[in-house]
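Here the complex is missing a single protein chain, while all its other protein chains stay put.
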Amino acid sequence: MSGIAVFLCRCFGEVNRVIDLDSLQKKAERNNDVVSSAVCESLCLADDIEKTASRIRESGAEKVVIGGCSHLARGGAVVDALVERGIKRSAIGLVDLREACAWIHKDHPEGATEKAWDLISMEIAGLHHRRASDDVTVSVCPEAMIVGAGPAGLSAARTLAQMGFKVHLVERGSNPGGMLNLISHVYPSDEKASEKIKTFVDEVDKNSLINFYPKAKINSITGFAGNFNVQVSSSAGEQRLRVGAVILASGARVWLPHGLYRYGKLKNVITQMELERQFIKGPREVKAAVFIQCVGARNHERPYCATMCCPSSLKNAVRIKEENPDARVFILHRDIMTPGSVLEAYYRNALAKGVQFIRFEETNPPEMLGNERVEGVEVIDSVSGMKRKLECDLVVLSTPLIPNDDNVKLAHMLGLQVDRYGFFSEIYPLHPLETRMDGVFICGSARWPVSSDNAMVQGEGAAAKAAALLGSKAVSALSLSRVPGEKFGHAAVNAEKCTGCGNCVAVCPFAACRLQKMGRKSISRINKLRCKACGNCVSVCPNGTVQLPEQDYRAVAAMIKQAFGEESAL
Amino acid sequence: MNSANASSVLIIGGGVAGIGAALDLACCGHAVHLVEKEQILGGQVARLDKLYPTDHCAFCPLWTDIKKLRDNPLVTVHTSTEVKELKREGGRVHAAMVKKPPVIDEGLCVFCGRCAGVCTEAAIETPGEHVYPPTYLVREEICNRCEECVKACPTKAIDFQRREEKSELMFDDVIWASGFMEVDLSPLPEFGLGKHPDIMTAMEFEDWTGEAGVNRGAIIKKSNSIAPRNIAFIQCAGARDQRLLSYCSAVCCMHALKQAQWSIRRNPVIQCVVFYTDLRTVGRDYYDYSQREISGSRVRLIRGRPSHIYPLPGRDGIAIKFENTMTQKREIWKFDMVVLNGNIGSSLRKKDQEKHFSPVLSGEGFVNAASDDISRFSCGFSAAPADVAESVIQASSAAVRAILAKRKS
Partner (left out) sequence: MLEKVKEIARTVLAEKQADGVLGLMKGQWDIIQPHIFESPVEVDALVIEPKWLLAKMAMTVLRSSREGYRLAVVVRGCDERALTELVKRNQIEKERLVTIGIACTAEQAQACICDRPYPQKLDCGDAVAGVDPFSIESVKELLAGDGPARMEKWANILKRCIKCYGCRNSCPICVCVPCKLEDQVWVETGVIPAEVLSYHLIRAFHLSDTCVACGACQEACPVNIPLMALQLSMREMLRETYGYDAGLDPERNSPILYDLCKEPAAGQALPDWVNSLRKDDES
């Protein structure tokens, strides 16, 4: 058993006016493993840290118990400072005697002292069994793979290449551009879509750091942050790529409104994308047009707003008005979704240009009139309460973007999660371009439906995140932590005890566990760089083979035994 | 990384956008100076009780990022600091900053609370329970300078004699991340702000009812500390209005829904009504959030912007005159509390348009990126109304643009 040094902090009287720290010290000294103890006025000021560190060195103690304030107050800073001076984090036990004991039990000094002893003695008992996870460092491959060459992917590719990183831009179609190839102009700038992607496409062609793989299919991705192994087949053949980061910019697809508003049955009832295709060819003659919003969206099947349909309709409605000044143009909606300053101005502009807006309720959708071709739309205007009949020769249905079919497959390969609609999940709330797998980033409509301008901004953002990883020469398992310096190590398997049952493989959210054949048996192997020490595997392992060294079950058991055993009586 | 390409960037504003941009720059090997005028980091998001649509509290995700920021050797954090002068000098940006060191030194504060205990004016407080690093603050506008706190502090952390510290630094670029502030609603008296203690703005309601706030999450009226039977949330108060703010503030619809749902959650008897024009639920999971039932009841949604909000005589509450545009009926309803949403704008609005300091602003007070190279990088609300996700994404984008700008030069 290693020697333990115990430090108890008075906190200038805050703790010792309730808790009898001297009696605690005496009890601690009686423990065979405690080689040094001290009661101090404070532990967190600069001088205190030095004194504590030298006391630990002199006593030869390998482990330390600090009885002070809470981790978030000054306790955490004390632990950090000791770690900086060479003491292992897993060898330090921080016990909160102030917030969790002295302050809340200030009217019961005897009880508080008993509790304080419980806390300290539990920590002494548990600390024996805590070990440190071993670390592993791997070099980072300074190349990225970007899945999808739409606006998000192109923007990410360009940004990373400009920063000096090699990029493998993998695209399912034959050409880059994604959705921008299918629309005429973008909002809110009203730039031509083809012009918009031209600069990016030129970059892809000219920049030697960007390798473009058209007609690509990703067959497998394995590995971890800094070292992903990808097998991709494309018109350039079968290839194995090694990359340090993966950016998913695979976009989304448009939902087709079969069964709604007599789409497919009535001529001139078209989708927004079909209108865009016509606009690419040139102006369209229209006498009266009706746009219908929220077709197949914000309903029971797809309870979300797809972001882009309102501004797209505004854009196209204004264009129709501009090309056909005498035309009557209506937008039938359930709310006009133009948040912010730029889009709100875009809305006002449409109003100024003479587009008319009629609100309808989800329970009373508009009806199409006509036999072979659409002749009009009947709608109950919920603001006036009146039924209106709008004669028209064109009806445009705004349908939402839905996730691509292979999102789930990609998610499996990478150990990602998709949300309830099928879009890739992000880290809420402050890391929207990052996923639960280190080294895998998301942007554009693969993440959530977004305009092409915003997709480009997201592409830059994802590139920024990827660059931080790619720019490091090496990455260590313990450094891949969202909570700085406090990753609870990673799970470790005792190969002799493992029965190969596969429970851990089944529950690992980060796909960090896998079974490997060793002779006649299978043994669980844990990828240290993927493991996030969530503890799922520990909880399902039938015989305790998998453990988190810093939180070994023997430590917890020892703490419980100490708390309820006879030694805890004063 | 090639040190010739290493940039030094000034980020103005220590809210989620500023923190995000700072982390991105530092993680890519660039030096960052983050300037924040308040004593603590986190900006408006740190003030929030809960975040939509996950109902997380704002603190936990923030503190891990703030800790990472403060531990990063490439980051220098300047709190209680304002930038007084900015100008381009030979390819770099010269910044003059002034720091008003807080009365209580956060490096020495052990968070014992004795100062707050002896303060005769209740002028010492923690800025919410959730703050990192933990420290107490003196509200100097209430303080009577009796200096009892100075005597009580065990680490001599309190000093009323601290002087302003001026500093001048050179940077390669500036990123604006100065966030939003409340805009005065007096040009629009029909909302009744100031006429009754229970007519308040959304941020006031957030502070008043937050779990870390004065009432520990209890929903009570300001006028008599009794629980309200109903609360009205008025959307677009000041926003989408040519008289004050012509834009949509982007975050208010979801913010009101969150406040309404939490009010019901905390006290299922309270009825909440949201008066809206367009219920903007564009982001991830927002629409689903808006359709939720809490404890078997729903937030009631009424489409219509009230024409007049006024206190009723005696203790009868507050009246709201409105037309329910979906039933075409004009009504007057009584409410115990009214929360106004919408009057938020870029915090740069109030700055004088001095060329040597301020970025170029649009008419509404947002940074006009195209115009001038001190203004070229901005993110979050300083650029345009944006929610947390949008702001953080823009921050990453601004960071990488700053990095590329340095490479080009």
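Should a chain be cited, it is by its letter among A and B, assigned in written order, with residues numbered from 1 in that chain.
The criterion applied here is as follows: a contact is a pair of C-beta atoms (placed from the backbone, for glycine too) under 8 Å apart; a residue touches a chain by one contact, two chains touch by 3 or more.
All of these numbers come straight from a predicted model, not from anything done at the bench.
**Student:** Given the contact rule set out at the top, which of the displayed chains would the hidden chain touch in the full complex?
**Tutor:** Missing chain, whole complex, touching shown chains: A.
**Student:** Hey, which of A:408, A:474 or A:518 is the one touching the hidden chain?
**Tutor:** Looking across A:408, A:474 or A:518, the contact with the absent chain belongs to A:408.
**Student:** Pick out which of A:17, A:217, A:240 or A:497 touches the chain that's been left out of the picture.
**Tutor:** For the chain that is not drawn, the touching residue is A:497.
**Student:** By the contact definition given up top, give the residues of chain A that touch the hidden chain.
**Tutor:** So the residues of chain A touching the missing chain come out as 301-302, 402-403, 405-409, 411-412, 416-418, 420-422, 497, 499-503, 506-507, 509, 515, 520, 522, 540, 542-544, 553-554, 557.
What we mean here is this: only the chains that are shown with their structure count from here on.
**Student:** In whole angstrom, how far does the Cα centroid of chain A sit from the Cα centroid of chain B?
**Tutor:** 24
**Student:** Write out the stretch or stretches of chain B touching chain A in their complex.
**Tutor:** Residue list for chain B touching chain A: 1, 16, 20, 24, 27-29, 51, 54, 56, 58, 61-65, 67-68, 71, 108, 110-112, 132-134, 154-155, 240, 246-248, 250, 253, 278-288, 291, 303, 325-328, 364, 366, 384-386, 388-389, 392-397, 399-401, 403-404, 407.
**Student:** Hey, which residues of chain A end up touching chain B in the complex?
**Tutor:** Residues of chain A touching chain B: 11-14, 42, 44-45, 69, 72-74, 77, 80, 159, 162-163, 298, 303-305, 307, 335-345, 348, 361, 382-385, 419, 423, 426, 428-433, 447-448, 454, 457-458, 460-465, 467-468, 471, 482-485.
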